[in-house]
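Shown here: the complex without one of its protein chains, the others still in place.
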Amino acid sequence: MITAETLWNDILKIREDAPLVHNITNYVVMNTTANALLAIGASPVMAHAIEEVEEMVGIARSLVINIGTLSSTWILSMEKAAQAAKKRGIPIILDPVGAGATKLRTDTAHKIMMDTSPAVIRGNASEIMALYHIRSITKGVDSSHKTEEALEASIGLAKKYNCVVSVSGEVDIITDGEKIIKIFNGHPMMPKVTGLGCTASALTGAFAAVNPHPLMAAAHAMALMGIAGERAAEISEGPGSLQLHFLDILYQMNESNIKERLKTS
Amino acid sequence: MITAETLWNDILKIREDAPLVHNITNYVVMNTTANALLAIGASPVMAHAIEEVEEMVGIARSLVINIGTLSSTWILSMEKAAQAAKKRGIPIILDPVGAGATKLRTDTAHKIMMDTSPAVIRGNASEIMALYHIRSITKGVDSSHKTEEALEASIGLAKKYNCVVSVSGEVDIITDGEKIIKIFNGHPMMPKVTGLGCTASALTGAFAAVNPHPLMAAAHAMALMGIAGERAAEISEGPGSLQLHFLDILYQMNESNIKERLKTS
Partner (left out) sequence: MITAETLWNDILKIREDAPLVHNITNYVVMNTTANALLAIGASPVMAHAIEEVEEMVGIARSLVINIGTLSSTWILSMEKAAQAAKKRGIPIILDPVGAGATKLRTDTAHKIMMDTSPAVIRGNASEIMALYHIRSITKGVDSSHKTEEALEASIGLAKKYNCVVSVSGEVDIITDGEKIIKIFNGHPMMPKVTGLGCTASALTGAFAAVNPHPLMAAAHAMALMGIAGERAAEISEGPGSLQLHFLDILYQMNESNIKERLKTS
């Protein structure tokens, strides 16, 4: 479904176009996701004021909504931005951080899914299971489940909302409800860096900005994350180095790195 | 009072339990404190919406309140979360960032101390002195005093609020009003990295989650900070490297590192 070639072509497009990716995201990861978007060649903007989100969406090529540090005023802005994105036809990526952990997060994710038809819902296994009303064990924002356990929920959610569901974990699962792409790249040290899940969502926004096929865009983003993450972890002594090398490697990424490493089915 | 063994045992417990530490903290340090909590093996969550703080406290094992970038809506959430934590009996760590610099900060710290009985108040010398109504020179959020100057205030505050006071500085002082633990680890380059004080508070939250004895939990956190900080500084050319190595070293920390370095009385 995706190959080293399709991934590389999308990276070249991102570098050429430098698409503006509008992020309404959480405080914890704003800096790291902006840096990841810059490193791969996209142009990030963070804007959340209700007075300006429509206008910012109006010049953006994709919208990433991440509910990691919600509040009621931000929810209003997310909805307004999402409506504007829907109207313009640019892809919306939803990262339902902590869905299942609190009612506010679960409800907000549901409302955005129902009202605004995201192109991609990108979360961890616990979050995806919670959104599909499968009783899951959640512990804040970290997943307590393997992605395989979330397979049914992923397919179900993708069918229900007619979108792509992208689940990060040891094996990444990306599905549009019919086709299933699995990515076997990545490294166990990656969850020790905060916000790499959110970074995956931000990069999905960059790929969705240049690739009209959300399933491929989402899979490309996860493959790139996995390849860069495992290369970075191999030369890192801990999560501090991993975070640094991850950005350097995104920036230097070339076709042969991808060809050597990509493991997908 | 604390030994390499007691500290190491708590680290093992944190790594085993991965306790959920709920942080309501400032914008500047959210990323770095989340990374430090992950590196030591805890599971951080940041959540500040008044609609969800009670629920998040309900699944957390400790609550860290840090007033570094206050606003009136966040104060309400801090109070609600602290009340929920008090009710559930999970430890509250209060970091009164900038107390003494503005009335808002001093008053907010006082209100939280009075209403919600924190297990540990963790600040710098200027902040602790300001909270004990000793005229101190404050310059924003950096301390203008040595911890020894804050000894009387630390003991007095600990007695008054029946809690542990943990003061970071060249020598760290941790007291429950009776016993006094001093930590002599650390490095002068540490204050050149923003948020290492806030990181100390977050790690205190992780230790308090696994150790029912707040004095030991607080001292363990400061000892770990000092040991990791001095090891990191020794191999760093500046505060940029220090921040990276600090996370790597937290992640790799082992018993012999602690035995070799711990300096306490």
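Chains here go by letter, A and B, matching the order in which they are written, and residues are numbered from 1 within each.
As a working rule, a residue touches a chain if its C-beta (ideal position, glycine included) is under 8 Å from a C-beta of that chain, and two chains touch if they have at least 3 such contacts.
Values in this document were obtained by computation on a predicted structure and should not be read as measured data.
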item: Sole residue of B:P19, B:G68, B:G186 or B:G229 that reaches the chain not shown, by the stated touch rule; value: B:G68
item: Of A:R105, A:K139, A:K182 or A:H245, the residue in touch with the unshown chain; value: A:H245
item: Residue of A:L20, A:I155 or A:A233 in touch with the missing chain, whole complex considered; value: A:L20
item: Which of A:E5, A:E55, A:E152 or A:E260 contacts the chain that the document leaves out; value: A:E55
item: Chain A, residues in touch with the chain not shown (by the definition above); value: 18, 20, 22, 27, 30-31, 34-35, 38-39, 43-49, 51-52, 55-56, 59-60, 73, 243-252
item: Residue ranges of chain B at the interface with the undisplayed chain; value: 26-29, 31-32, 68-72, 98, 101-105, 138-142, 191-195, 236-241, 243-244
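Note that only the chains that are shown with their structure count from here on.
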item: Whole-Å gap separating chain A and chain B, where each centre is the average of the chain's CA atoms; value: 32
